[in-house]
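Left out: one protein chain. Kept in place: all the others.
So, chain A:
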Amino acid sequence: MATPVLDKAEAASAASPYITVTLRIRRFNPEVAAEPHWEDFQLEMDPKERVLDGLNKIKWDLDGTLTYRRSCAHGICGSDAMRINGKNRLACKTLIKDVNPGKPITVEPIKGLTALKDLVVDMEPFFQAYRDVMPFLITNDTNEPTRERLQSPEDRERFDDTTKCILCAACTSSCPVFWNDGQYFGPAAIVNAHRFIFDSRDDAGEQRLEILNDRDGVWRCRTTFNCTDACPRGIEVTKAIQEVKRALITRRF
């Protein structure tokens, strides 16, 4: 009960935490101009707020035409991956104080996917690659299961890291191989294939490996680690890709 009162008193006694922040946003509207351009917005923000709060302030109070995706605002839905100060991040997990607010903060759509409007890109090629690896359980027994499919903690641990993916595309759109022609499956699809290849309950690992053995599959990976750096869930993406490569060579998984 006392907490809110205390907070208020504290906030009032301390100097105002608000600072002036410049968000430099790459705007694009194909209905108005063929080329994108940069637009600066000055905002009064608490450095402990997030970049997403800044975008919301702009959209709600300054310019309603600003277009971006967001839903959960808590790093779960994977809608708001964008390039902030040249690095792929989730706007809802990036605090203003962590992105050098003394200088203008640049916000761009993620690269390698076609920008449709402002920060919104066409995610279809990304999800097509995801669907291509069959990201669902496939088993050989045709009968309806009569009980839970049991698994030992060790077997579950084997693919624990790659279950955490929220399909935000931060990794795939940070990959220089994907930027080139977009035909490479991309880290996210490989992460989600890994999730099933190394699941002891799944029987289609061999098929998924064959899909990733493709000309545009895992062999195009150049181990630049951009994906691991970009992943907001802290997934060891490059490691997962290497494990798939190893499984392809040894056929053990």
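As a working rule, a contact is a pair of C-beta atoms (placed from the backbone, for glycine too) under 8 Å apart; a residue touches a chain by one contact, two chains touch by 3 or more; residues count from 1.
To be clear about the criterion, contacts and distances are computed from a predicted model.
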| item | value |
| --- | --- |
| Record-based protein name (UniProt) of the chain missing from this complex, from "Succinate dehydrogenase", "Glycolate oxidase FAD binding subunit", "Biotin synthase auxiliary protein" or "Aspartyl/glutamyl-tRNA(Asn/Gln) amidotransferase subunit C" | "Succinate dehydrogenase" |
| Candidates A:110, A:129 or A:169 - the one touching the absent chain | A:129 |
| Hidden partner chain, touching residue among A:18, A:38, A:136 or A:219 | A:219 |
| Options A:112, A:187, A:205 or A:232, residue touching the unrepresented chain | A:112 |
| Positions on chain A contacted by the hidden chain, ascending | 28, 30-36, 112-116, 122, 124-125, 128-129, 132, 176-177, 180-183, 210-211, 213-215, 217, 219-220, 222, 245, 248-249 |
